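Before I ask anything, here is the structure I am working with.
Excluded from the complex is one protein chain; the other protein chains are retained at their positions.
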Amino acid sequence: MRHRKLRMGMVGGGIGAFIGAVHRMAANLDGQIELVCGAFSSDAKRSAVSGQALFLPENRVYASFEEMITKEKALPKGDRMDFVSIVTPNVMHFAPAMMALENGFPVIIDKPLAFTFEEAKALQAKVLETKLPFAVTYTYTGYPMVKQAMAMVRKGDIGKVRKVMVEYPQGWLSTKVEDTDQKQASWRADPARAGISNCFGDIGTHAANLAEYVSGMEITEVLSEIRATVPGRILDDDANVLLHFENGANGVLSASQVASGEENDLKIRIYGDKGGLEWSQKDLNTLIVKDHGNPDKIYRTGGDRGGYLYEEAMQHTRTPSGHPEGYIEAFANIYRNFAEALRNYAEGKPADTVLDFPGIKEGVQGMALVKAVVASTKNGNVWTKV
Amino acid sequence: MRHRKLRMGMVGGGIGAFIGAVHRMAANLDGQIELVCGAFSSDAKRSAVSGQALFLPENRVYASFEEMITKEKALPKGDRMDFVSIVTPNVMHFAPAMMALENGFPVIIDKPLAFTFEEAKALQAKVLETKLPFAVTYTYTGYPMVKQAMAMVRKGDIGKVRKVMVEYPQGWLSTKVEDTDQKQASWRADPARAGISNCFGDIGTHAANLAEYVSGMEITEVLSEIRATVPGRILDDDANVLLHFENGANGVLSASQVASGEENDLKIRIYGDKGGLEWSQKDLNTLIVKDHGNPDKIYRTGGDRGGYLYEEAMQHTRTPSGHPEGYIEAFANIYRNFAEALRNYAEGKPADTVLDFPGIKEGVQGMALVKAVVASTKNGNVWTKV
Amino acid sequence: MRHRKLRMGMVGGGIGAFIGAVHRMAANLDGQIELVCGAFSSDAKRSAVSGQALFLPENRVYASFEEMITKEKALPKGDRMDFVSIVTPNVMHFAPAMMALENGFPVIIDKPLAFTFEEAKALQAKVLETKLPFAVTYTYTGYPMVKQAMAMVRKGDIGKVRKVMVEYPQGWLSTKVEDTDQKQASWRADPARAGISNCFGDIGTHAANLAEYVSGMEITEVLSEIRATVPGRILDDDANVLLHFENGANGVLSASQVASGEENDLKIRIYGDKGGLEWSQKDLNTLIVKDHGNPDKIYRTGGDRGGYLYEEAMQHTRTPSGHPEGYIEAFANIYRNFAEALRNYAEGKPADTVLDFPGIKEGVQGMALVKAVVASTKNGNVWTKV
Partner (left out) sequence: MRHRKLRMGMVGGGIGAFIGAVHRMAANLDGQIELVCGAFSSDAKRSAVSGQALFLPENRVYASFEEMITKEKALPKGDRMDFVSIVTPNVMHFAPAMMALENGFPVIIDKPLAFTFEEAKALQAKVLETKLPFAVTYTYTGYPMVKQAMAMVRKGDIGKVRKVMVEYPQGWLSTKVEDTDQKQASWRADPARAGISNCFGDIGTHAANLAEYVSGMEITEVLSEIRATVPGRILDDDANVLLHFENGANGVLSASQVASGEENDLKIRIYGDKGGLEWSQKDLNTLIVKDHGNPDKIYRTGGDRGGYLYEEAMQHTRTPSGHPEGYIEAFANIYRNFAEALRNYAEGKPADTVLDFPGIKEGVQGMALVKAVVASTKNGNVWTKV
């Protein structure tokens, strides 16, 4: 597999779907992966239209994921897809992921891992059993400066972590847009399709994942206040959560979809007994490195072509410093690393430790966090184990 | 009193004290107030040295606040001080404030109002009884763009307030500096001098006051986790607090003295059902005005000489836009407005509603918040009425 | 050509070359183009190694551009490349571009268009003669917010343009790195490979192109001071240029490679009689819109999912606002638009006016500017017609 592109089959993501298009661009970027087949919609006609727009041959565009997995498996090894990318809404994650694993196909799946915690545990069991490569696209850990932050904490550069502040404000649900024909809003606000939480489940888990990734620690307990702010809304659109981490550090997580005017302003600050770090998606190529009594330092993606960045950052950077990287590049880092993992897997080699990506463990932890956060509020804003 | 400067007597604030010097600069700035006497230290010799450095005549430099109040009161009306400024450590607030009021002198006092909630209530009773002008220097509400934010919320520009995020990270207590000869640190970390809380009491109350001032609502309930992060420290150096406001809005307050590398980074974001506002002390002359679906607007102190700012902001601005105002100017706004209130009081006029300043109500609320926040943590991080 | 990917052949850009890799990622991103062949190096062995790493079949990896063009032309129409991408150093631009055109292949080429102004004019004549699509990758005009700025000026939103300030500071040649084995530096500092100008030719032309694109006007006269700052350097590493535009507006262009610590900080400000615009590559997803006496407005890529952006910006945006786009996306906009132009050309349709890209005119103007700027300094810093 080293001497050819990897072949991707996609479930969901028909033309017009936001996240499906992002997955494809991320897969395309580095020229390591080619889309060879797909079941883009549960509507066979719509799937076909999408397949044509994506330049796929008709016989590789399927009417369902079941058909895709079955027929692709039947193809000769040199032709069939190497892995499945799943980009359906939450409620449609489990079935294709499980079937892919059962048929020997590695999986890369959009977050959250599943619709319920139980589904997540079942997938985890299957992954452990099959040992197949499995990725969950918690995108934000793909940014070079997030990698740098993670590496700095691991190497002790800020000392023992004491406090984490992480936030993810959005404003797009400030009004009841789910009553309009906004497609995203309507399924995200619907418990039958989104699950037990909207705001925390969608973006709170991203913030939590970022906090865990950078700190190198799991969140062990949460105390939350989540709520539906907009009258008539069922699921939460706002979440304030106190955090406890493994080592005794604490933190605050604030996520909102009713922070009018905010875009997607994920931001993390982490403080240890020797210094602090600050990163924000709005200025994603910058990492502020703090050390009390000394000037803050501005670390930059690419590092002024200098040598001050760790390998973890440099290996996830495509251009010299000053050529801004973006969201798709972070996403592509997950695909690129997943591709590398597949090749290592095919060759029986262990996974690369620098070219890491979020996997089944992070997927299950995300679901566990949703469960605990919802329970904490339901039980009166009390500390709840994750 | 319209045709002369107001005469100020100062308690505390000997040469070398940070906050005393700030009060004097704030009083000086607009040429409305002159320092005429002081009891700068409980050590008569040190008081005298300070008085000399401040160009005061020897007979107006006193060895104690009791002596100052008594002797000044005995002076002819045309000579004696008009009001008292109290800038002693927390534990020394109550006695001089009460004695000043009892002797008919208006008071301006550094926050917190008192050492205990009970002292605060006693002062409040005396103020209500005497009706004397009384100011508590919650400085940050003196910034022009904070005034603008307050006015915009009052006038409904962002609609019904839903969520408040306020934070005040500092890093100066990241290490155990109270064990060195850092004077500030040693008294602030000492329960006998600082009271029942350090971090929340010192800076958390500033953040809470800012949130209440801008939102136009009192915080009614808190759920806190405060703690001493640095080993061996007694009082809290970190505070995470969930907030409930009068109208059902909620919020998060995060204050820290162990956020290594941070200076004094007070910041507030407030979201209503029609828009949002963001202000940060680091960029104090800017107010970001948000409205989902439209571009953010950058409001600036002085307003590009244009007309888009409210009177509440313009009346607290000294220079055309582009000439940055700072911390001392915000502080001076409190002194300037207090001076105006004294003149109105002397003339039997009501206080000016635009030239407002924090008073006894805000002082008592600050003490109530400290009490509730400390109790919430002590009782296991539970909702506690303020 | 609507129902298949376009087939790209590449000249230059062997593995390890910066700009070749960028071109490939830009071509890959949208899944509209596939690399089918290449002459990646004048060294046949190195070309083969690159071809293999790019997963190309051996028989489509050529030892020279002449071989590539000749052999591809001989392939059946359904197999052969659709266009040529040229990413060699400046001195190697003309020959492959001319041969491609002469053999009926559209060309996309890295800037500058050619090594000399005469070569540029010859290419222009050939393009006009053949009418083949031709793109020159002045990347920075591919950013969504640059498109928005361009459109706003065209539509009169800032009134008649009066002044343009454009700058491009870099620091990477602050020391004599061309004496080390830094490959980029050694050819850029060498007149035999870079041409008559280094700093102005490399980055000054980018700044000038940006100024012309946004203002909608050509620069008609320049007065320059360019020089080699670092001792022993032959070509200019710094350029300060006064500008005159068609309509009487003037401007300042400052480019430098010895601005120690700067990355790639391209920035433009443009002022008209009704307002101003500011854009900087460091914060590429933001456009500041100014109008004296009113608050600045922050326009953002994607526009908060709102409707305030022009089609020119929205058509060059891949993700909702808050998902930062980057340099490769801007570059990919040129490739995507070039692909669209090829399809329109194949169908005999006119080029799309919204999906524009820099072409032969911009390429020739860039060369003319280099010539005029060099002459202005040589003649004693005098106004020189472009």
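The first chain written gets the first letter, and so on, giving A, B and C; residue counts start at 1 in each chain.
The definition used in the following text is that contacts are C-beta pairs under 8 Å (C-beta built on N, C-alpha and C of every residue); 3 or more make two chains touch, one makes a residue touch a chain.
Note that this is a predicted model, so its numbers are computed, not measured.
Chemist: Relative to the complete complex, which of the depicted chains are touched by the chain excluded from display?
Modeler: Answer for the hidden chain's contacts among shown chains: A, B, C.
Chemist: Kindly state which of the options C:28, C:50 or C:240 is in contact with the chain not pictured.
Modeler: Final answer for the missing-chain contact: C:240.
Chemist: Consider the whole complex, including the chain that is not shown, and state which of C:103, C:260 or C:379 touches that chain.
Modeler: Checking each option in C:103, C:260 or C:379, the one touching the absent chain turns out to be C:260.
Chemist: Using the document's definition of touch, tell me which of B:106, B:171 or B:251 contacts the absent chain.
Modeler: Per the contact definition at the top, the residue touching the missing chain is B:171.
Chemist: Across the whole complex, list the residues on chain B that are touched by the chain not included here.
Modeler: Counting over the whole complex, chain B touches the hidden chain at residues 3-5, 18, 21-22, 24-25, 28-31, 35, 52, 54-55, 170-172, 261-265, 281-284, 300, 302, 304-305, 318-329.
Chemist: So which bits of chain A touch the chain we can't see?
Modeler: Spelled out for chain A, the touching residues are 288-289, 292-300, 303-308.
Chemist: Of the residues in chain C, which ones touch the absent chain?
Modeler: Considering the whole complex, chain C reaches the absent chain at 158, 162-163, 165, 167, 169, 171-172, 174-175, 223, 225, 227, 229-230, 238, 240, 242, 250-252, 254, 256, 258-262, 269, 271-276, 290-292, 294, 296, 381, 383.
Please note the rule applied: only the chains that are shown with their structure count from here on.
Chemist: Both chain A and chain B are touched by which chains?
Modeler: Output, common partners of chain A and chain B: C.
Chemist: Quick one: report the Å distance separating chain A from chain B, using the average Cα coordinate of each chain.
Modeler: Result: the chain centres lie 44 Å from each other.
Chemist: Take the average of all CA coordinates in chain B, do the same for chain C, and state the distance between these two points in whole angstrom.
Modeler: 55
Chemist: Using mean CA coordinates as chain centres, what's the chain A-chain C distance in Å?
Modeler: 34
Chemist: Which chain B residues touch at least two other chains?
Modeler: Residues 292, 294, 296.
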